[in-house]
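What follows is an incomplete set of chains from the complex, kept in their original frame.
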Amino acid sequence: MQTWTVPTLNKRQSRKRYWSFFWRSYAIQASWNYEGQMNLGFLYGIAPVIDRIYGDGTPASLEAKKDAYRRHLAFYNCTPQTSSFVLGVASSMEEEYARNPTSFDPNSINAVKSSLMGPLSGVGDSFFQGTIKVLAFGLGVNFARKGSILGPILAVLISFVPAFLVTYYGGKLGYTAGNKFLTKLTKAGIMDRAMYLVTIVGLMVIGSMIASMIGITTPIHMGKAFSLQKTLDTIFPQMIPLAFTFVMYWLLQKKVTTGWILVICIVSGLVLSPLGIFK
Amino acid sequence: MLVKAILLGLVGVLGNLDSRFLGRTNLEQPLVMGAFVGLVLGDLTKGLIVGASLELVFMGMANIGAAAPPDLVLGSVIATSFAILSHTNAQTALTIALPVAILGQMIGIVLRMFMSTFNRWAAADIDAGKFAKARRLHILWGLLLNVSMYFILIFLSIYFGTGVVKVVVKAIPTWLTNALTLASKILPAFGFALLMQTMLTKKTVVYLLIGFFITAYGNLSVIAVAIFAVLLVLVLNEILPKKNVATTTEQNDDDLEEL
């Protein structure tokens, strides 16, 4: 397999890259959609990195570039402000992969993204929306009530500063720490093992998200005596979301095109809800 | 009225851009929207006061994951406008604005559902090597769709009055609302399946299930599972036979289908 040389960034280039992480994290929700959520935003965010790696125009590069673009179409969802960190880490991994395409499993990039997005959303949402926002606007409201324009201005400023710091330095940290850590792993010759372990974390987090973020239930019941959902719950809770996910997975394995699956998803919703089967 | 409707539409666009383009700097919050509406309609003080009242009501609300609550930006822009234009207070105005917020919520769901097709188009563009076109789906068309929706909804509500909106909202049958909600829950399942595809093998499916069952039975949050996953992996790292792993990469395609 061909390898690529990824020249390291000089200071100016580094700064440019961190700003790019910053702005593209800011815009990461521009095409938020139910299937992939912020995936296109993530692709958009990492695109400059990929373009730089595979920019020499050779056919091999083109194929590798296509693969990389495709890779980042995978489901992604995370608090915008903490996404730049993920962009940073994923970028360092993309570069490492380009350098060692044989020993580096590119699937681990998505595994890392999945491991990070769950916890970073939890921490990020509760920090920015649960803490900062409430503090900022709690203060702002007090001013505004007295008719002072300072209210909204202060609130936005207080909202902005921590968000700025986390987003900018998060991206930087993700990229540099990622690089450092990956170099260490490569030198120690335990990249394979590390990627395997990362996949485990990723999958556990995805499993947990299936159990907590889909929430499809069934309203089927018979009077008060019988509720299908309750009966299912005695076997195991969140059985329906798991089933839906595995049905989708199975369709994918059966090489059903994603376009069709998309149609199936929407049509199922439009049919199964009025029939009173799921809600 | 035309100018006002346009300007208010633009305020709504700004509110929308906040979370779509400006990293959620909280411009979308009622307090800020109220101030802008006040500026536009020439009564900043009232705008601030109405905005502040709405803010107090909604401050605790957070956007988490894929949930779709009634649309706050629409709600606060319209509510503040009506409070100023028809000299009522915040709460009354909010009741009048509610239909718009609900309509916005519904259209939003459909929009985000529709944008799922972008994934297909992006994939096609990538296959064809049209990378820029793929990127534009996100940064151009995604934005445009979002922004237009807000502009049009606010413009129409202000220009024709909320009466029309009310009629429209009433015309949407409940079953459709429910059906759309269900569909919007099924789609993430698809997203997860896509994601799993890149990682799942016969050997690793067990970890997906461990994560699932910990949350399903134990009600632990995703953060908790992530923490335990890292701890588990650190223990496994000590334990796993060294050889065992080297072959993983190659095995990746012997996926679950064989089961």
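The first chain written gets the first letter, and so on, giving A and B; residue counts start at 1 in each chain.
The criterion applied here is as follows: a contact is a pair of C-beta atoms (placed from the backbone, for glycine too) under 8 Å apart; a residue touches a chain by one contact, two chains touch by 3 or more.
Note that this is a predicted model, so its numbers are computed, not measured.
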*Each kind of chain is drawn once; how many of each are in the full complex?*
A x3, B x3
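By our rule, only the chains that are shown with their structure count from here on.
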*Just curious, how far off is chain B from chain A if you go by their C-alpha centres, in Å?*
14
*In the complex with chain B, residue positions of chain A that touch it*: 25-27, 29-37, 39-41, 43-44, 47, 51, 62, 65-66, 69-71, 73-75, 77, 80-81, 105, 107, 110-111, 114-115, 118-119, 121-123, 125, 128-130, 133-134, 136-138, 140-141, 144-145, 147-149, 151-152, 155-156, 159-160, 163, 167, 192-193, 195-216, 236-238, 241-242, 244-249, 251-253, 258-259, 261-262, 265-266, 268-274, 278-279
*In the complex, go through chain B and note every residue touching chain A.*
19-27, 29, 31-32, 34-35, 44-45, 48-49, 51-52, 55-56, 59-60, 62-66, 112-120, 122-123, 126-127, 129, 131, 134-135, 137-139, 141-143, 146, 175, 178-200, 204-205, 207-217, 220-223, 225-230, 232-233, 236-237, 240, 242, 245-246, 248-249, 252, 255-257
